[in-house]
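Every protein chain except one is present and positioned as in the full complex.
Going by the order they are written in, the chains are A, B and C; count residues from 1 in each one.
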Amino acid sequence: MSKPTAILLISCPDQRGIVARLSTFVFERGGNIVDSDHHSDLQAGRFLGRIEWEDDSDAAGRVLLRQELAAVADPMGGHWELHFSDVVPRIAIWCSRQEHCLLDLLWRHQAGELGAEIACVVSNHDLLRRHVAPLGLPFHVFPVTAATKAEQEQQQLGLLRRERVDLVILAKYMQVLSGDFLRAFPDVINIHHSFLPAFAGAQPYHQAHARGVKIIGASAHFVTEDLDAGPIIEQDVVRVSHRDTAEDLVRKGKDMERLALARAVRLHLNHRVLTYANKTVVFE
Amino acid sequence: MSKPTAILLISCPDQRGIVARLSTFVFERGGNIVDSDHHSDLQAGRFLGRIEWEDDSDAAGRVLLRQELAAVADPMGGHWELHFSDVVPRIAIWCSRQEHCLLDLLWRHQAGELGAEIACVVSNHDLLRRHVAPLGLPFHVFPVTAATKAEQEQQQLGLLRRERVDLVILAKYMQVLSGDFLRAFPDVINIHHSFLPAFAGAQPYHQAHARGVKIIGASAHFVTEDLDAGPIIEQDVVRVSHRDTAEDLVRKGKDMERLALARAVRLHLNHRVLTYANKTVVFE
Amino acid sequence: MSKPTAILLISCPDQRGIVARLSTFVFERGGNIVDSDHHSDLQAGRFLGRIEWEDDSDAAGRVLLRQELAAVADPMGGHWELHFSDVVPRIAIWCSRQEHCLLDLLWRHQAGELGAEIACVVSNHDLLRRHVAPLGLPFHVFPVTAATKAEQEQQQLGLLRRERVDLVILAKYMQVLSGDFLRAFPDVINIHHSFLPAFAGAQPYHQAHARGVKIIGASAHFVTEDLDAGPIIEQDVVRVSHRDTAEDLVRKGKDMERLALARAVRLHLNHRVLTYANKTVVFE
Partner (left out) sequence: MSKPTAILLISCPDQRGIVARLSTFVFERGGNIVDSDHHSDLQAGRFLGRIEWEDDSDAAGRVLLRQELAAVADPMGGHWELHFSDVVPRIAIWCSRQEHCLLDLLWRHQAGELGAEIACVVSNHDLLRRHVAPLGLPFHVFPVTAATKAEQEQQQLGLLRRERVDLVILAKYMQVLSGDFLRAFPDVINIHHSFLPAFAGAQPYHQAHARGVKIIGASAHFVTEDLDAGPIIEQDVVRVSHRDTAEDLVRKGKDMERLALARAVRLHLNHRVLTYANKTVVFE
């Protein structure tokens, strides 16, 4: 798939003719649709769609396209986004002391899997700098205490703005972001090391071990003010047995964390995820 | 989802404007699209789509709809089908001596999961009549030998025509259907008790046991003249260990056979499966 | 495996020489061990073991065996059970209005998968009698209200005693058993239609749909007084998507309920499950 594409994501009240109007819009501008997927949640009365078409217009053409699309999509009364596959999103990876999710994302980035640029890595500790510095990526440390958190978040928001970051990935970042932060920068994906909503909160593997479950999991989700309660994008699971200690669960779970987080990030960066009613629609 | 729907499945050479023309067609006839999914296989240059919209027209309206749709879809130069969700398909379940897939389908039918009418059950043995007769379903026995096979297949085709059967399900029917039969009646789904293409042919669980695999599977596929080589609709797998004998593999595999076959049948009966290039596209 | 076997399950404080003493005991009585599996939970300081050996002694020989074994095992200060593979356990299946788990167990029983005798089927409704009566199995109805529950449970316990039932299987029995009942008859396995501990309690599929999870599950567990909090024996999961309504989750979940319950029951009937600290050890 060599040609760049335009991607429209739209969520709006269900109504007759949406697909026709949008696909006709694309057709009349000479676009060839390569993938389109629409779903109506009849219970919620909501239309949710994604259209991707080949588009090699220049910057001016894209400004125009966005204006013309607004004329069609705005009256539908919902939320829509237009993306272009050749505009590479910029991400910031946030970590604390555990390296597995960070290393996994760094490796996928080098392998060309993510389709994003890593603007910077952020941590509340200096520990993982040694994995980041050799790659020539900026590594920023913001130590956080209860007293300094509000101030540090302002600094972090400043960094995200300066670096034009599109998505923050919490790759085992063990701090809770405030509501103020999330209102200022809402595009944040977290990996929680349990099969949510089971074992939200602290020490999920130890909770799972104590409960004696036979399967454990990991959940990648958008971050909201409610801890571990945001819209789930992707989950994965692995079997465990009575022979597994809590430490074995941690080890096995790390693999699921890496997979679930990487898939969720890739889906979002490919503009395949919409949220509504604290859920996600994943077009895949 | 109380209103009946019309469902269009289409496979044709990829070309600009297909989605626009089809969705506009639906819109101009007052249809409300509840689900639509399109995919272009860029390598094969093929467009594959499914559109489902609410439609409560009467018989005459549907004849007209089909004619009008032909005027739009025929020029696209491919294959298309129009179905209506309130037209209940008629299926024939074929079995031999093993009952698990038959019983599973009978149970799902009673539970309203299949969305089909069971026209009859066919077997080359009388053994499973006892499961079918109490439900008031016709049970037809066609003993098959090398000498009688061609003649019996003619009888079977006659039965399928008389009973207006839309789909034959080989639920562990241990006979190979001839090319003549399949040309006369091509809509046949089979369940093969291995993770195809591994272990095609006879005794797949014993082959798997001898090979020492750690995962076994089952594959539901459309039947073609090449044994176990038709387009795969659905597969499922389960872990096994060195403690499992070949008989344990048979037992564990049966559960996967039941699940994979039931899912494949349901997907097909919901008009969610298209085939091209010996593969399936499954819109789910 | 044609010869009958004796099976010892033991849970006791960890101590030196347990395996040696037990396997020497078996050897000195001429037994050939066909399977043995031991595990020490070092954190809990607990030894958990299962030994299975060929044994074709007669009734008198088995009484003697049990006495001699007591002399070896009792001093270990834990809990032990001795079973014989040719003593077929008797089970009672309890159901309410949903038939899928009942039908699945009835089918597996007919297919020889369970290795148990069905003593009777119990329900608080008459609805499912039609599936049970044709098989010649007793079907007992005990309507339960808040007022009659205690009295009905006494009747039920009487039935279990008269029928010499070893295991009660709650196959979607939608009533909570009292602590009194469970103290009198503790061997009860339940299937809960969620991936416990997520979505304990009522309407788990609707809870799961509202939460927007990407994977749902089912959990088979021993019943304790705490609702849905007993030791988990087996769990299974299946992926779901935004296209799945709560009703689709119910349908997909039923398959997992059937599998998880059947596996748990079979493991227990094969004397492969030990419980300690509200967890299970599953020797498989």
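The working rule: a contact is a pair of C-beta atoms (placed from the backbone, for glycine too) under 8 Å apart; a residue touches a chain by one contact, two chains touch by 3 or more.
The model shown is predicted, which means the values in this text are computed figures rather than measured ones.
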{"item": "Chain not shown, touching residues in chain A", "value": "35, 99-100, 103, 107, 111, 113, 134, 241, 243, 251, 255, 259, 262, 284"}
{"item": "Residues in chain B touching the chain absent from view", "value": "39, 41, 43, 48, 195-199, 211-215, 217, 231-237, 241-243, 245, 277-282"}
{"item": "Contact footprint on chain C, counting only the chain that is left out", "value": "1, 14, 16-21, 23-24, 26-28, 30-40, 42, 51, 239"}
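By definition in this document, only the chains that are shown with their structure count from here on.
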{"item": "Distance from the mean Cα position of chain C to that of chain B, given in whole angstrom", "value": "36"}
{"item": "Touching two or more other chains - residue numbers and ranges from chain A", "value": "39"}
